[in-house]
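Just one protein chain is left out here, and the rest sit where they should.
What follows is subunit A.
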């Protein structure tokens, strides 16, 4: 189909790869002509999901994290998957300030940030099987067209 583009990324769940992951997704989305703000939003959301996979999904063991990206028209679709331990109660996990690791100074705001910065967030998880975070963001939503004013 025209106007669509796809990419997939598989990398080790090391914390040093967090910045690699968000920068790669940011580079992929440049064809949608995003604002600096929109790029920052997506980078933050990717960082949150990848950090969750590393700390909670794999509990700091090194396994694969999968990112699937697709653009369709002006919309960016993101899927971030781990095959880690999964979330027993997704609804509870998504509550603001809820964290299972307060001793690590986790703020419990990961999902809240993803929700705030993206247009759509969906979390699928099965204990023992892993977690997939699906997000969407339409670029240029609510942005006014540049109008040239005569002097």
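Operating definition for what follows: a contact is a pair of C-beta atoms (placed from the backbone, for glycine too) under 8 Å apart; a residue touches a chain by one contact, two chains touch by 3 or more; residues count from 1.
Definition applied: contacts and distances are computed from a predicted model.
The listed choices are "Anti-sigma factor antagonist", "2-oxoisovalerate dehydrogenase E1 component beta subunit", "Putative ABC transport system permease protein" or "NADH-quinone oxidoreductase subunit A"; the UniProt protein name belonging to the chain that is not shown reads "Anti-sigma factor antagonist".
Of the candidate positions A:5, A:24, A:40 or A:138, contact with the unshown chain belongs to A:40. Considering the whole complex, the residue from A:83, A:106, A:120 or A:134 that touches the absent chain is A:106. For subunit A, the residues in touch with the chain missing from this view are 15-16, 18-19, 22, 37, 40, 43-44, 47-48, 51, 54-55, 104-110, 112-113, 116.
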